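Structure below; questions to follow.
With one protein chain removed, the remaining protein chains of the complex are shown where they sit.
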Amino acid sequence: MPNAKKYTLGALAELLDAKLVGDESCVIDGLATLSEGRPGKLCFLSNPTYADQLPGCAASAVILEEKFAAKCGVNKLISAVPYVSFAKASQLFDNAPSVSLGVHPTAFIHPAIQLPDNVSIGHNAVVSAGVTIGAGSVIGPGCFIDENCNLGEGCRLYSNVTLYHGVTLGNRVVNHAGSVIGADGFGFAFDGSQSIKIQQLGSVDIGDDVDIGAGTTIDRGAIEDTIIEQGVKIDNQVQIGHNCHIGAHTVICGCTAIAGSAHIGKYCVLGGASGVVGHIRIADRVRVSAMSLVSKNIHEAGDYSSGTGIMKSAKWRRNAIRFSALDELAKRVNRLPGMKD
Amino acid sequence: MPNAKKYTLGALAELLDAKLVGDESCVIDGLATLSEGRPGKLCFLSNPTYADQLPGCAASAVILEEKFAAKCGVNKLISAVPYVSFAKASQLFDNAPSVSLGVHPTAFIHPAIQLPDNVSIGHNAVVSAGVTIGAGSVIGPGCFIDENCNLGEGCRLYSNVTLYHGVTLGNRVVNHAGSVIGADGFGFAFDGSQSIKIQQLGSVDIGDDVDIGAGTTIDRGAIEDTIIEQGVKIDNQVQIGHNCHIGAHTVICGCTAIAGSAHIGKYCVLGGASGVVGHIRIADRVRVSAMSLVSKNIHEAGDYSSGTGIMKSAKWRRNAIRFSALDELAKRVNRLPGMKD
Partner (left out) sequence: MPNAKKYTLGALAELLDAKLVGDESCVIDGLATLSEGRPGKLCFLSNPTYADQLPGCAASAVILEEKFAAKCGVNKLISAVPYVSFAKASQLFDNAPSVSLGVHPTAFIHPAIQLPDNVSIGHNAVVSAGVTIGAGSVIGPGCFIDENCNLGEGCRLYSNVTLYHGVTLGNRVVNHAGSVIGADGFGFAFDGSQSIKIQQLGSVDIGDDVDIGAGTTIDRGAIEDTIIEQGVKIDNQVQIGHNCHIGAHTVICGCTAIAGSAHIGKYCVLGGASGVVGHIRIADRVRVSAMSLVSKNIHEAGDYSSGTGIMKSAKWRRNAIRFSALDELAKRVNRLPGMKD
């Protein structure tokens, strides 16, 4: 991606609140990984594994911790947490297209709605009766916002996002393309011959600074609202069932499936393609590894896993067959003399 | 969500076909969970686990079975299956926005199509040549219905739904936002150096009363149609491959992946994020637990699982390493004296 932005290292040191060791007039025109560094680029060292790339790095400067400074032959921006400094630098070099303010003529805004001056409503977007939109919010092309939704300030809906009726977004909520918030929770009562629809009367309430990935779906509650607290970051193609409650600053990686009425704590990390069964409670600061299934309550912070490692399929088949008879094997083994102690 | 609907308990008893024990003039203005019950609200007890919340419930009335009536200090609606009665009550309190009949001026309807009077076609929807739409159907904003699709009566397509050409929906089929029906099945023939596209010549045939969740995809058949029988309920982000056949009233929870040519019986329940490999046959009334993979035919009704339980990652790693050598361990153990019997 082309990028016209340039900063001197002196300016960057101030903007990133880092200590410059080197030439303050050196001009930086973009970011690079350590291995791709070249003149004009700013790199960073966060994971110590890559420290051996420092001596050969051809970038103009590197963000790093004090303790690695001696290994680095170019300009240095010393930071206590280089990854955070790098995140801030990435925002300085943002190259996304600027947004046109105003309402595109093909958008439909219900006539009774008063919009702030500085919003942007894209092509063919539909904003229904009773919706409120905060200052600085951007609604992308093809979005559909059903009745009585409330969007805070500085929200960003990319293209073809759907908000069903009554959804609330806090401030600075980001919805990537194709995400769907507030579709009916999956609730049916089986009467012995067919499934009777349970109308989903709640909605979805999303806190400030929540990011929602492309294709992610968050269902409305059956009676009360589904709740996503502030600062939660949700990757692509995540499914969050009705009545869930996700604690503040929890991070949910791509393709994770969370069944209805799960209650997940604050500062958790759910690995990619993990799952949480319904009505589960997970404590704060729990980390679940990729593709693990949380099938019971977790009361204690820490790292959790399920599944098996990966191996050659031929070997796996032999082991999987043994797993199928593991209880039987264990019982027989436990009857052996010498296993009592 | 606000809700203006109100009913007396007397009216509710009749509408829900339940026996009222209490004040028939008591006015109910909404539903609540047992723990959130307060005056004006109607609760229900379905799962006996929550029976101990009955004595403290502050709602105006509770739907419950006769056998729990004595524990309940407020008005009672006695029902043989409280969850079904609750489902019916939820429909009485439906608070979704009403739909405007007619065709929105920004929608495109192929000029040769005759629509019934009482349909609703939303903003920017596109209805292509040869499509038929039954009475009372609602097509949401941004939907695209390609040529020669047939929709029955009372269908509901929420926003940005795509039906590829030739898809058939029965009556009262619901498609939540962003679902895609009839995209090409994933068929390629590998010629030794590249994948040759197999044109997908079949379509998708969906029976009456099928619900399809947000972001769900159901592929068209390679030669014959992919078939979803009546009453099937499909949650969000489910993938159903080409040539599948899903039996009537089966329930498929969120994020389930069903590969091509799977043949699944009636009244099955596939748990969330479960998987079915291609060309598998599953009998009627099979229940698969969350994140399990059906990797062989299942001939008998019942509950099935795969995977392992969840545990602390440190412990999991030690066990997973043992799993990797399980066959070897079992062979050595089986050679021990005392293991013969």
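Order of writing sets the chain letters: A and B. Residues in each chain are counted from 1.
FYI, a residue touches a chain if its C-beta (ideal position, glycine included) is under 8 Å from a C-beta of that chain, and two chains touch if they have at least 3 such contacts.
Please read all numbers here as calculations on a predicted model, not as lab measurements.
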Self-check item: Residue of B:K6, B:K19, B:K67 or B:K315 in touch with the missing chain, whole complex considered
Solution: B:K315
Quiz item: Hey, which of A:L15, A:A51 or A:A320 is the one touching the hidden chain?
Solution: A:A320
Quiz item: Among A:A58, A:A177 or A:A283, which residue is in touch with the absent chain?
Solution: A:A177
Practice problem: With the full complex in mind, choose from A:D23, A:D211, A:D284 or A:D303 the residue touching the hidden chain. | Solution: A:D211
Quiz item: Of the residues in subunit B, which ones touch the absent chain?
Solution: 106, 108, 124, 126, 128-129, 142, 144, 146-148, 160, 162, 164-166, 178, 180, 183-184, 186-203, 215, 217, 219, 222-224, 237, 239, 241, 255, 257, 259, 273, 275, 277-278, 287-289, 291-296, 298, 302-309, 311, 315, 318-319, 321-323, 326, 329, 332-333, 335-337
Exercise. Provide the residue numbers of subunit A that touch the chain removed from this figure.
Key: 1-3, 30-33, 36, 81, 83-84, 86-88, 90-91, 93-97, 106, 122-124, 140-142, 158-160, 176-178, 209, 211, 213-215, 231, 233, 235-237, 249, 251, 253-255, 271-273, 290-291, 307-314, 316-317, 320-321, 323-327, 329-330, 333, 336, 338-339
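Basically, only the chains that are shown with their structure count from here on.
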Quiz item: CA centre of subunit A versus CA centre of subunit B: separation in Å?
Solution: 25
